[in-house]
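Handing you this structure, nothing more for now.
On to chain A.
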Amino acid sequence: MQFFFEVLIGGLLAGVMYSLVALGFVLIYKASGVFNFAQGAMVFFAALTTVGFISMGAPFWLAVALALAVMVALAFATERVVLRPLVNQPQITLFMATIGLSFFVEGIAQLAWGANVRALDLGIADEPIEWLMDRTGMNVSKFDLAASGIAAALVSVLGVFFNKTRTGRALRAVADDHQAALAVGISLQRIWVIVWITAGFVALVTGLLWGARNGVQFALTFLALKALPVLILGGLDSVVGAIVGGLIVGASEKLAEVYIGPHVGGGIESWFPYALALLFLLARPEGLFGERRIDRV
Partner candidate 1 sequence: MLYRETGQFKTDYAADQQLFPIRQDRVAIVALLVFAFAGVPLAAATPGLAVAIDFNYWFSGVLIPFLIFSLAALGLNILTGYAGLLSLGTAAFMAVGAFAAYNFELRVPGMPMLMSFILAGGVAAVVGIVFGLPSLRIRGFYLAVATLAAQFFVVWALTKFGWFSNYSTSGVITAQKIAVFGWAIDTPVKRYLLVLAIVCVLALAAKNMVRGAAGRAWMAVRDMDVAAQVVGIPIMRTKLLAFAISSFYCGVAGALYAFAYLGTVEPAGFELDLSFRILFMIIIGGVGSILGSFLGAAFIVLLPIFLDLSANAIERSFGLTLPSGLVSNLTLIIFGALIVFFLSVEPLGLARLWQIAKEKLRLWPFPH
Partner candidate 2 sequence: MAESTDTFPRLLLRQAEIRPDRPAMREKDLGIWQTWTWAQALEEVRALACGLAAQGFRRGDRLAVIGDNRPRLYWSMMAAQVLGGVPVPLYQDAVAAELAFVLQDADIGFAVAEDQEQVDKLLENVPRCPKLKHIYFEDARGLRHYAQEQLTSLDALQALGRDFASRNPEFFAAEIGKGGPDDDAVILYTSGTTGNPKGVAQTHAALIATARVLVAFDGFSDQDEVLCYLPMAWVGDFLYSYAQSLVAGFCLNCPESPETVMTDLREIGPTYYFGPPRVYESILTQVMIRIEDAGWLKRRMFHAFMGLAKRVGMTILDGKAGVSLRDRVLYALGNLLVYGPLKNVLGLSRIRVAYTGGEAIGPDLFDFYRSIGVNLKQLYGMTETCVTVSMHASGEVKLETVGRPMPGVEVRIADSGEVLVRSPGVMREYHKRPDATREAIDPEGFFHTGDAGFFDAEGHLKIIDRAKDVGRLADGSLFAPKYLENKLKFFPYVKEAVCFGDGRDEVCAFINIDMPAVGNWAERRNLAYSGYADLASQPAVYELVRECVEKVNRDLAADAALGGSQIRRFLILHKELDADDGELTRTRKVRRRHIAEKYATLVDALYSGRESCFVETQMRFEDGRTGAVSADLRILEARTYDVARERKAA
């Protein structure tokens, strides 16, 4: 039983990280209706850039700041080159465009910083928390805890940003109805840039956390793939959904790995979340927290 909890908690903590990636998607989807497949690439790019600057001798915070600046630039570029020309195109087209974008970003990243794995140290060791170990004997990583703490903080900040600030409300307005947003004089372009910057920021944080954990490497881009089932479970346009979805996926995949894995030869977390999401989709195509649409004729 206690083992179960250990796995569960581990899963949940990993889940928080997934939610973090998913969050990036949700932000952009809410504001621009774009399913940004490049989010993974952005995570990779952000992390790699930070590490890159550090390796060039920049102090950590400066490196982060610079990386953020780069992400801002990227956001502007994306809005100008990708989103604006494709405005009012079918979502699926934009989706494919972001696949292109992710290739582009990956290419740039490796061209600029090289393709080999870099280590990143945030100063938090990835080791069990003693007192918890002593009391319950459960192995819970400090790092994971800290990471999820940061994630949680970030999420709540965003929550505030969305619900309290003017811009935040503007974003939601755009998400709900582009026309209306324009009517009340909110410039779509501006909103998009802001959203992509925010997403870039989230990507940066995610990149740092994951990078510190597994090393900064191309594999980070696959986080996007991890995030997809999360999104499907949570619904593409719900921040809360993203978080809950992340937790579910994290937990379920770890549990599945541990309890089902052995019977089928393991390694099932590569597809299990998808299977889960798929089943879920068939039952409820609009996700846990997504809004249902009726298409009229």
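Just a few scattered comments:
Assume a contact is a pair of C-beta atoms (placed from the backbone, for glycine too) under 8 Å apart; a residue touches a chain by one contact, two chains touch by 3 or more; residues count from 1.
Selection rule, in plain terms: all candidates are chains of the complex that A comes from, given by their letters.
This structure is a prediction, so every number in the text was calculated from the model and none was measured.
Among the candidates 1 or 2, the one that touches chain A within this complex is 1. The touching residues of chain A, counted against candidate 1 in their complex, run 35, 81-82, 85-86, 89, 91-93, 95-97, 99-108, 110-111, 114-115, 225, 228-229, 232, 264-268, 270-271, 274-275, 277-278, 281-282, 285, 295, 297.
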